[in-house]
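Notes to accompany the following structure.
Note that this complex is displayed minus one protein chain, with the remaining chains in position.
Note that the chains are named A and B in the order they appear, and that numbering of residues resets to 1 at the start of each chain.
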Amino acid sequence: MMDETFINSYRSPQLSKNWLLNLNPLNKINIYIALGLITLFFQHWQVNVVITLVFILLAVAAGRFKSFISPFLKLGLVIGPFFFIVRAIFWPGENMIFNYGIINITQEGIDLGIQYATIMLVVCGILVLCTVTIKAEDLTYSLEKIGVPHNISFMILSSLQLIIDLKDKTNVIMDSQRSRGIETEGNVFVRIKAFVPVLSPLFLGAISGAEEKTIAMDARAFSSANPNTHLRFLRPTPALEKILVILVDILILGLIILGVVL
Amino acid sequence: MSYIELKNVSYRYPLAETDALKNINYAFEEGKLYGIIGENGGGKTTFCDLIKGLIPSFYGGDLTGEVFIKGKEIREWESSALASTIGYIFQNPFTQISGIKETVFEEIALGLENLGVEREEIIDRVTSVVRQLKIEHLIKNNPNKLSGGQRQRVAFASIIAMETDILVIDEPTSQLDPKGTSDIFEIIHLLKEQGKTILLVEHKIDLIAEYADEVLVIKQGELITNGKTSDVFSNVNLLNEGVNIPQIALLSNDMKEQGKPFDTFAITRSQAREQILKKGSEKICH
């Protein structure tokens, strides 16, 4: 049975019911980064926390809260405290709070730690938000639309797929090496020796596969000099969206100027 | 004018000490299916790569002589023009999937996108090839999660969608199970009926006997025999050249040696059955 609805879906732009998800991927990145830049000019940890909250709200607005919050917390709860702790206990400062051996807690260290930990929350927010609100193929489509060659698209998308494929193969090879009696446990030298036999077949197999893939893709007119077309496409950016993005940028620029002046 | 013509073609891979192809002369005609057989490492794949235009542009090395595709020398073809003239399918189902598309439908469309075909035409051509190959149930699937046999069918679909007149098919079933093999030969049969010119390398000799119009035997880089399929397989001396011969052809030969030859030399099961039924009825009549 041919699924006509599915085939027809390629006749209109890829759209979801959510206004935020429907923004052009490059515009999304523009907004996220512009928000993130605010942190650099204010230097108040409270500002960083507010921006982090804005990212969480954006995830809610995109209907992606569930997929956002778990990786965000996993990253944020590791990176944030790490950035705080190393600064809090090691940073040399004048106002000593506690000192024992190499541990040297100062007010300056704590302030610096809070500042950096919250900046990193913002960075994690930007990255996780990008991954949950932008599809890789939509990103490469919009990059191609602004003139990035489709070879670059291929490299990006292919890298993402190959990471998945090679990770799967790694697990298979690790298991088979173990069952062939190659030690993957034991002391450090034993384990170092196990590294190459696992990676090498994977890597060499992929390289010879690359030659075949070159031939296969050549047969699919990969090196064609004609400008390529797109079966799957996004809507042209609506005027309202362009205005919105420019307004956001101007507003943030204004905030930054305000912050610098103050 | 021949469709594909090779004149005094020799080729040596870079760093190699002997020629992989030696002084080959042959002219392929439009609309026929050519079976290419011979020992492994004898030059069959090199021969395919040559006609696909990968020699010397991809492999390097020394090519002498001339190869004409539709009257134009291979070195003068643009790569994309060649891609829309000659389709190429080979044995590994995994490396023929691009790895950058989320659905089988988009995967099949990739070659057409690269050629710059308009969207509506892409949809029409992909839909039609999906119907022909009976893979309607796969179009929404992720091509990176298909079985080998399914991938190979998608690889065929992707090439067929490009509507090339010539297809070079190099051991398409060597990594497939019997079901996968019969699916692929159903497709090859379809292509033949559509009048495509097909060069097929295949070890399953009974399938060559059944489908090929002409057979070329390549050994150590030389074209040692060629001709109509039944003529080539009626020469059992080929066994000494390391070439498999269909069991039915051997049976026909045995009958001849026993002094009771078939009226026509049978190389496939259906031909043999026809001959045996005919002989049987003659016997009853006398």
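By definition in this document, a contact is a pair of C-beta atoms (placed from the backbone, for glycine too) under 8 Å apart; a residue touches a chain by one contact, two chains touch by 3 or more.
Here is the rule we use: contacts and distances are computed from a predicted model.
K.L.:
Just by its UniProt name, which of "Membrane protein", "Multiple sugar transport system permease protein", "Cytochrome c oxidase subunit 1" or "Histidine kinase-like ATPase domain-containing protein" is the chain not shown in this complex?
P.N.:
"Membrane protein"
K.L.:
Pick out which of A:107, A:158 or A:237 touches the chain that's been left out of the picture.
P.N.:
A:158
K.L.:
One chain isn't shown here. Among A:107, A:214 or A:237, which residue touches it?
P.N.:
With A:107, A:214 or A:237 as choices, the missing chain is touched by A:214.
K.L.:
Could you tell me which of A:7, A:60, A:123 or A:143 touches the chain that is not displayed?
P.N.:
Spelled out, the listed residue whose C-beta touches the missing chain is A:123.
K.L.:
In the complete assembly, which of A:27, A:67 or A:104 touches the absent chain?
P.N.:
From the options A:27, A:67 or A:104, the contact with the absent chain belongs to A:104.
K.L.:
In the complete assembly, which of A:7, A:20, A:37 or A:79 touches the absent chain?
P.N.:
Touching the chain that is not displayed is residue A:79.
K.L.:
Going by the touch rule given at the top, which residues of subunit A touch the chain that is not shown?
P.N.:
Against the missing chain, subunit A presents residues 75, 79, 82-83, 86-87, 89-92, 101-104, 112, 116, 120, 123-124, 127-128, 131, 151, 154-156, 158-163, 165-167, 169-170, 174, 184, 188, 191-192, 194-196, 198-200, 202-204, 206-208, 210-211, 213-214, 217-218, 222-223.
K.L.:
Quickly run down the residues of subunit B that touch the omitted chain.
P.N.:
Here the touching residues of subunit B are 13-15, 53-54, 57-60, 75, 77-79, 82.
One rule holds for everything that comes next: only the chains that are shown with their structure count from here on.
K.L.:
Within their complex, state which residues of subunit B touch subunit A.
P.N.:
49, 52, 54, 58, 78-80, 83-84, 86-90, 92, 94-96, 98-100, 102, 105-106, 109-120, 122-123, 127, 130-131, 136-137, 139-140, 144, 155, 158-159, 162
K.L.:
Give every residue of subunit A touching subunit B within the complex, in rising order.
P.N.:
1-3, 6-7, 10-11, 137, 153-154, 157-158, 161-162, 164-165, 209, 212-233
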